[in-house]
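Complex shown without one protein chain; remaining protein chains in place.
Our next item is chain A:
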Amino acid sequence: MLVDLQGDSSLQVEISDAVSERDKVKFTVQTKSCLPHFAQTEFSVVRQHEEFIWLHDAYVENEEYAGLIIPPAPPRPDFEASREKLQKLGEGDSSISREEFAKMKQELEAEYLAIFKKTVAMHEVFLQRLAAHPTLRRDHNFFVFLEYGQDLSVRGKNRKELLGGFLRNIVKSADEALITGMSGLKEVDDFFEHERTFLLEYHTRIRDACLRADRVMRSHKCLADDYIPISAALSRLGTQEVPFPLPTFLTQKLEGRVASDEDLKLSDMLRYYARDSQAAKDLLYRRLRALADYENANKALDRARTRNREVRPAESHQQLCCQRFERLSDSAKQELMDFKSRRVSSFRKNLIELAELELKHAKASTLLLRNTLVALKGKP
C-alpha cells in the first residue's frame, strides 16, 4: 500500500479493469459517488495513460492549486524489457529441457503480469489521492476525466506542448537556484527553512535508495532463476538405487517470491515517495517564487513611493503578492505536514509487511529444505 487514504465514501474511484494492447494500455476508471454534481451514482469511462498526464498537468498549471502538493503522475507503462525477454526465450536455446522451458516461460509471464499490475496500481493511486483531497477532488477537469464518455483527445504531444515542456525545464533550473539558496532570497519562516534543507537531501537520498533497491531485486531474481537448470540437472544425477528426490526447481519459487515482495514493499514504495517528495519540492519552489514576487513588489512599491509615481497600482500589486504568498505558505504548511504523516504511515506499513513476508518466505524455505533433506537422507 503506497498511500493511506482516509477519504470519505462520497467519491470512490478505482480502476476496475485494464487491457494491454500492442502499444498501449486501456484503463477502465470506475466512479461511485453520491455527489450532486454527477449525473449518475455509478459510471465508468476508458482512459489511456496520456489522459492521466493531461489531468496531472492541468492541476500543475492551475494557479489555484499552487499551494498544494499535486500527486505525482503515474509513470508510463513499459513492457519493453519484459516483452524482449519473452521473445528471446521463444527463439532461444534448444538444449534446455521442456520442463525447464515451461518453468522459465512461466516466470517471465509472471514478471510481465507483475509489471502490468503495478502500472494499474500506480494509475489508480494517482486518482485515489485526488479523490481524497478536499480541494483537488472538486476540480472541473477531474470531473470531466471521470465522467466524459468520449476520449479526451490529448494523445500525443503537439509542437506547442513540446515547446512548453522545454520552457518548463528552464524555469526548473531557476527554481533550483531559488531553493538551494543561491539566488540570495531570504527565507522568513523557520519551518520552511527546515523543510527546504530536509527535502533537498531527502529527495536525493531516497532516489538513490530506490535505484539500489531495484538492483538488489534484480540480482535476487537472477539468482532465483539460476536454480531452474541446477535442480533439473541435480535430479538427473541420481540413480535408481540412489535417487535424488529434490523438489522441482528447488528454492527457485521461494527466492523468486522474496524478490517480488522486496520489489513491492521496498522498491515501489521508495520510488513513489521519491516522486512525492519531488512534488513537495515543487510546492516549495512555487512558494519561493511567490516570495520572490512579493519581495520584488515591495521593492517596486518603495521605488514608486520615492518617485511618487504610480503608487496606487504598486500598492495593490504588492498587496496581491503578499496575499498570494501568505495563502501559499499556509496551505503549504498543512500539505507538508500531511506529506510527512503520509510518508511515515506508508513506510511503517510497508516495512512491517516486508519483514513479515521475508520471515514467511524464510520459514517456508527452511521447511522445504528440511523436508528435502529428510527425503534425501532416507531417515525416519
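We take it that a contact is a pair of C-beta atoms (placed from the backbone, for glycine too) under 8 Å apart; a residue touches a chain by one contact, two chains touch by 3 or more; residues count from 1.
We take it that contacts and distances are computed from a predicted model.
*Asks:* One chain of this complex is not shown here; going by its UniProt record, which of these names is it: "Sorting nexin-2", "Proteasome subunit alpha type", "Mitochondrial inner membrane protease subunit 2" or "Phosphatidylinositol glycan anchor biosynthesis class T"?
*Replies:* For the chain missing from the view, the UniProt record says "Sorting nexin-2".
*Asks:* Touch as defined at the start, partner being the missing chain; which of A:L35, A:A81, A:V144 or A:A355 qualifies?
*Replies:* Result: among the candidates, A:A355 touches the missing chain.
*Asks:* Of the listed residues A:A81, A:V144, A:A174 or A:L234, which contacts the missing chain in the full complex?
*Replies:* Hidden-chain contact among the options goes to A:L234.
*Asks:* Name every residue on chain A in touch with the hidden partner chain.
*Replies:* 1, 14-21, 30, 79, 86-87, 90, 95, 103, 106, 109-110, 112-114, 116-118, 120-121, 124, 194, 198, 201-202, 205-206, 208-209, 212-213, 215-216, 218-220, 222-223, 226-227, 229-230, 233-239, 241-249, 251, 253, 261, 264-265, 340, 343-344, 347-360, 362-380
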